[in-house]
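In what follows, a single structure is set out as structure tokens and then discussed.
Note that one protein chain of the assembly has been removed; the remaining protein chains are unaltered in position.
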Amino acid sequence: MTHSPTVMSVPVPQGLRARCSEATCRVVSNTPVNGEYRLLVLDAPPEVLDCQPGQFFQLLCPAPENEHPFLRRPMSIYGYDRRAGRLEFLYKVTGAGTRGLATLRTGDAFNVLGPLGHGFSMPDTWQNLMLVARGVGLATLAPLARLAHEKGRKLTAICSARRADLAMSVALFESFGAEVIVVHDEDASSTPEALRPLIEARIAQGTVDAFYTCGSARLLRLLQTLATTHGIPGEVAMEQQMACGLGMCQACVRSFRVGGEVIQRRVCREGPVFPISEAME
Amino acid sequence: MTHSPTVMSVPVPQGLRARCSEATCRVVSNTPVNGEYRLLVLDAPPEVLDCQPGQFFQLLCPAPENEHPFLRRPMSIYGYDRRAGRLEFLYKVTGAGTRGLATLRTGDAFNVLGPLGHGFSMPDTWQNLMLVARGVGLATLAPLARLAHEKGRKLTAICSARRADLAMSVALFESFGAEVIVVHDEDASSTPEALRPLIEARIAQGTVDAFYTCGSARLLRLLQTLATTHGIPGEVAMEQQMACGLGMCQACVRSFRVGGEVIQRRVCREGPVFPISEAME
Amino acid sequence: MKDFITPDTGTQIGTLALQNPIMPASGTFSEDLADVFDLDVLGAHVLKTIMHGMRAGNPTPRVCDMPSGMMNAIGIPSKGIDDFRDRMLPYWAGYGAPLVVSISAHSMDEFVRLCEAVSLPGVAAIEANISCPNIEADGRAFAMRPDTTHTVIERLRGCTDLPLWAKLSPNTGEPAEVGRAAQDAGADALVVANTMLGMSIDVASRTPRLGNVMGGMSGPAIKPVALRMTYQCARACHIPVIGCGGISTLEDVLEFLIAGARAVQIGTATFQSPTIMARLVTQLRDWMAAQGVSSLGEIIGTLEIPQAADGVWA
Partner (left out) sequence: MKDFITPDTGTQIGTLALQNPIMPASGTFSEDLADVFDLDVLGAHVLKTIMHGMRAGNPTPRVCDMPSGMMNAIGIPSKGIDDFRDRMLPYWAGYGAPLVVSISAHSMDEFVRLCEAVSLPGVAAIEANISCPNIEADGRAFAMRPDTTHTVIERLRGCTDLPLWAKLSPNTGEPAEVGRAAQDAGADALVVANTMLGMSIDVASRTPRLGNVMGGMSGPAIKPVALRMTYQCARACHIPVIGCGGISTLEDVLEFLIAGARAVQIGTATFQSPTIMARLVTQLRDWMAAQGVSSLGEIIGTLEIPQAADGVWA
């Protein structure tokens, strides 16, 4: 049986359009990318494809054997193409939900909710962009790199991984004109101590107007220091356990330092992208 | 991935053998038989194949979409072949559990518990057997017919169905040397009023030593009357909601008339086969 | 078959007429859902419980999965009464559906002050959350006992003219007595029920899965409890009962109506499917039309209990 991608039909307020939709997609493919990650490609209806890099979807994961994921799982948009009707997620299998995702086969129907949250901003003054990502954080920054390329921005991408061969999407970033620097744990090139001079050298050359990061608290801390020291703005995509993904339940709050105060914000609604300067671990 | 049929390995008392086992079978096929029934063929380990006609298994049904069968579902043995390692069930899709059964694909692992309960008896004095079954009750009587044939008994099988084309296994019964009489609702040949003279004619010919029946309260009632009137013994396979299937939980009791008293017995343990004379609806 | 007519999905909760019996459960709904569908299709709008003053809520993680459900220990993060009056009330005034404001407090006095403060034009009813298991020590709440329930509802009754709904807790051994206590103290309706107190441990780290150690269970796993309590309360009380707990399909809605509920609240199901409430409204109307049911009165409280014959155990 093949499914056509459809959205759940519900009444919307007169003259308005739903900002996000619950849709049934069709699985085009679901394949391992390297030992740890898998790429899920969906045939998706146009209603959910009005996406911004940094936004995410809530995925209703099927149950793997003997496990019962109940809540939806948040997943960054790895790729979207409205004309082709394509929506892509790059995910790491870690628990019940992602194990369930791994069971999806070509042709299966699959329920998604999105796009959700606020994506990355890219003001005109940010011409030279430095992307610093670790692990699956690369998935989140990939569509940002594509958009930056389309807007003619200059890109440097630091891809951090446990082993050199686990650094994903290097070719993808290069295809967006990025200078890609792979660092990893095996030669200790991924430590903050090793990265700091590397990044400061680029700052000295004036080729860093803004940072974008995702996937590592250690890298976030490093960038916060550098941002303060050198007055460079930037954004980070953050994670938190979620229930609704829409802003209703208050499950996904994190603390942020704003002015002198520590305040709480919902990652799903005010985020998942926040100013680097305000983020707290 | 293909599975080899295995039993759950657990300690058994010294010198003993488990009377029934929990086993993981492999699905050989799972195909529609006619509009309403499906045949499930399993590759099963020898430990569960020491079966008697009339016994049943408790099947751990997979969950169909949006439904959650939890308890195992009881299902009569339709066929078993120890040498070939084959176990077969003939089932009607009626609710969540059987809808789940219908999703099984060739090669899937499938957990069964059995064989359970007490099967039909066939004392030497019962040489001329009359099988009277309706609907899926035929599934229960099929292995009995095979055994009777092997023992050289003479068989008459009355197969009752809603429509003539829904009467199953006619060829199968014939292959066991049975005279098969198909009766159905469309021409009213299946009513007790129509069946009674038909059966009494055979009784008059002396070709009925015992009745076996399954699948219809109306037919059971008819046979109870005939059995009393003509002093003919017989057995009926009964059904009841079950939880454990082993005799532990007391879920599956039914009332029986024994002597002057109404008593309760467990269908899974004392049954599912009972004397026709004692059965109550 | 009855004559075909457009079925009337309307239901009456005391003096309050609802266009249909489908409304959200407190804490699982907010203006954010307007991103997904037109909120005016709902029977009513029920807001997240508010408390006096600003509150941070519980530490994270605040939610976790369980088989066929979830647990939450959100607490009541709240921006307080000012935010409610100045920002939320004007927002919800833009809708036609009646607005139900949920309130809670740690003490009787605080409850009374808050109840007075939210008794404002634009509010159609007040739901007293006397059952929230997170806010009092070891999960205790007013709604666990008939006496404390009676006292708090009586106090609240005395300080507002708005319809007053009492939201009960499943963490009690005497739901019918608690329901009757709320009724006798002047509640106009019962909401049955809130979450069940549960706990989950991560074995690898030997730590609780919820920041607050214990949390409230919701979703399909608790539906049989909520349905049982709905039936018990509807039998024991004459004020309307609003069923709540694990409802996620049309069949679930009908089960609660048959058990005696006049309306239902949908919570966790919205997390699995944010469109579910809008779809249930349509499904209910279509089902009524197909079955020839012209009004909810033909469904509510129609449970039939067959007589069973019994044998002797042998």
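To keep things simple, chains are lettered A, B and C as they appear, and every chain counts its residues starting from 1.
Throughout what follows, a residue touches a chain if its C-beta (ideal position, glycine included) is under 8 Å from a C-beta of that chain, and two chains touch if they have at least 3 such contacts.
Quick caveat, the model's predicted, so the values are computed rather than measured.
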{"item": "Touch criterion as defined above, residue of A:T6, A:S189, A:T207 or A:S255 at the omitted chain", "value": "A:S255"}
{"item": "Hidden partner chain, touching residue among B:M75, B:L113, B:A237 or B:A279", "value": "B:L113"}
{"item": "Residue, one of C:G10, C:P77, C:G186 or C:G297, that touches the chain absent here", "value": "C:P77"}
{"item": "Option touching the unshown chain, where C:H150, C:K223, C:R262 or C:R279 are the choices", "value": "C:K223"}
{"item": "Residue ranges of subunit B at the interface with the undisplayed chain", "value": "8, 10-14, 16, 18-22, 60, 68-72, 96, 111, 113, 240-254, 264, 269"}
{"item": "Chain not shown, touching residues in subunit C", "value": "54-57, 59-60, 66-69, 71, 77-79, 138-140, 144-145, 169, 171-174, 176, 196-201, 203, 205-208, 211, 213-214, 217, 220-225, 227-228, 231-232, 246, 251, 254-255, 258-259, 302-306, 308-313"}
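Here is the rule we use: only the chains that are shown with their structure count from here on.
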{"item": "Top chain pair, ranked by how many C-beta pairs fall in contact", "value": "A-C"}
{"item": "Central chain (distance from its CA mean to the mean of all protein CA atoms)", "value": "C"}
{"item": "Computed distance of Cα centres, subunit C from subunit B, in Å", "value": "47"}
{"item": "Averaged-CA centre spacing for the pair subunit B and subunit A, given as whole angstrom", "value": "56"}
{"item": "Between subunit C and subunit A, distance of the C-alpha-averaged centres to the nearest whole Å", "value": "36"}
{"item": "Shared interface positions of subunit C, touching two or more other chains", "value": "68"}
{"item": "For subunit B, residues contacting two or more additional chains", "value": "none"}
